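The chains shown are only part of the set, and none of them has been moved.
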Amino acid sequence: MGSVGAKEIPELLNAEGRRIDGRRLDELRPISMKVGPLTRADGSAFVEWGENKVMAAVYGPREVHPRHLMQTSKAIIQCRYNMAAFSVDERKRPGQDRRSQEISKVITEAFESVVFTEEFPKTSIDIYIEVLQANAGTRCAGLVAASLALADAGIPMADLVASVAVGKVAGRIALDLKKEEDNFGEADMPLALVPQSGRLVLIQMEGHMNRDEIREALDLGTKGCREIYERMRQALRTRYEVPAGAPAPEAMA
Amino acid sequence: MSEAVSAEIQTTHIIDLARTGHRLDGRGVDEWRPVTVEPGFVKSADGSAMVHIGNTAVLCGVKLEIAKPYPDTPNAGVLTTNAELIALSSPTFEPGPPQPEAIELSRVVDRSIRAAETIDLTKLCITPSEKCWTCYVDIHCLDHSGNLIDAAQLAALGALTHSTVPAKRFGVGDRDYPLEVSHFPIECTFVRLGDKIVADPTFEEETAGQGRLTVATDEAGNVVAMQKGKIGAFSPDEVIETIERSFRHGDRLRNLVRGN
């Protein structure tokens, strides 16, 4: 959106209603999730989603550092979303830029809305998300990976958080934008859903959508999140080899 | 009584009040505090506006300088938004590098202006690949009594709307001329208090709030930006309802900025 000066705009939707990579408007990119790939972290997950590769790790509940952030009535959540220098086309200088800091903040707030932080006063639950290869939707992939890592670490929470972006591409509402769609589309709206409550804990949006389009996008995004949610539960089942259909989310602690 | 305990009592009180459709300062759930926009407050800027929303005060100054276009946008100028949550404005802010709250503020304001194509950046190009205007939008919060985002966005839009391109001063034109503003996005922020979603929250309401939602709408009926913030959640229906309310408030505030 607003890509001033961009030269050639690819055909984002063909006559058959297929997108640049052959997907339908309501179709997710291929996704695979691996729970527990890291040994030092308390919980971890690796998510490959389209051409995104994202690793997440969780440490805690543990001592708060720096100390002055400690809260006496609950755990604090500290999330750090970071992109590897080589994860994007043009090398990104190492360190947190403003975009990373904003994303870290909204992801932190999304998880603060579901983790039972009051069970661990005076501690910190630290979430690290590393984007190793990026192709639009990294914050959603990061949320999914972090959700799995939190479950892997045994952090009690109301539900897994599922996430996907929805947007407007060639005038149509489309699920799970890839890079070209994000760059040349008309709108992008990352969402994160708590499936059991049906409420959104992350909403961002940029571009142009009218009332009806927003409504359609929220519907499609919610549906996409529920699809992701099932994959997440499957990944956790695979990890722990629990019989299918069993674990109520409350039991994850 | 400790500060934490007194804050918790106030939070409970604010939420209880909201349940019955009332607010601490007597406003209705969808009612704003008085809003004023004072353009031209700072003479050293190329454009400026002081905005008050109730006691909340935000000053925005615009400066235009000559720079080189970015290699990937050789035909466009540059727009840069920066917000400083200076320690003068609130006991909760500290001097130092921008904190996440300030970064989110500047990015959310920037996003509404950029997504709405408020300024046509190609018109800020002077010589392709060689020379362009960089438009700095600097937001200076003076009194943080709640709803900084809307005050900051209004100040930014107000400052841009009354800005001059200093072409003569920089020797790239015969005369200075007004900066052309193509679209007028307005950002409206709400917080959840129990089952109510209230507009234009005060500082105390933000503290008590269970989720914050900001919606930017333009004059053509588009949503151009959204941001959910803080701990809390919204249902899709609540989002839709909040958008409708944003369209209504947006029209009124837009007239204020444009001086209609």
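Labels for the chains are A and B, by order of writing; each one numbers its residues from 1.
Note that a contact is a pair of C-beta atoms (placed from the backbone, for glycine too) under 8 Å apart; a residue touches a chain by one contact, two chains touch by 3 or more.
None of the values given here were measured: they were computed from a predicted structure.
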item	value
Total copies per chain kind in the whole complex, with one of each drawn here	A x3, B x3
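Going forward, only the chains that are shown with their structure count from here on.
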item	value
Residue ranges of chain B in contact with chain A within the complex	4, 72-76, 100-101, 103-104, 106-107, 111, 114-115, 117, 121-122, 211, 213, 218, 221-236, 239-240, 243-244, 247
Complex interface listing, chain A residues touching chain B	1-2, 4-5, 72-73, 98-99, 101-102, 104-106, 109, 112-113, 189, 194, 197-211, 214-215, 218-219, 222
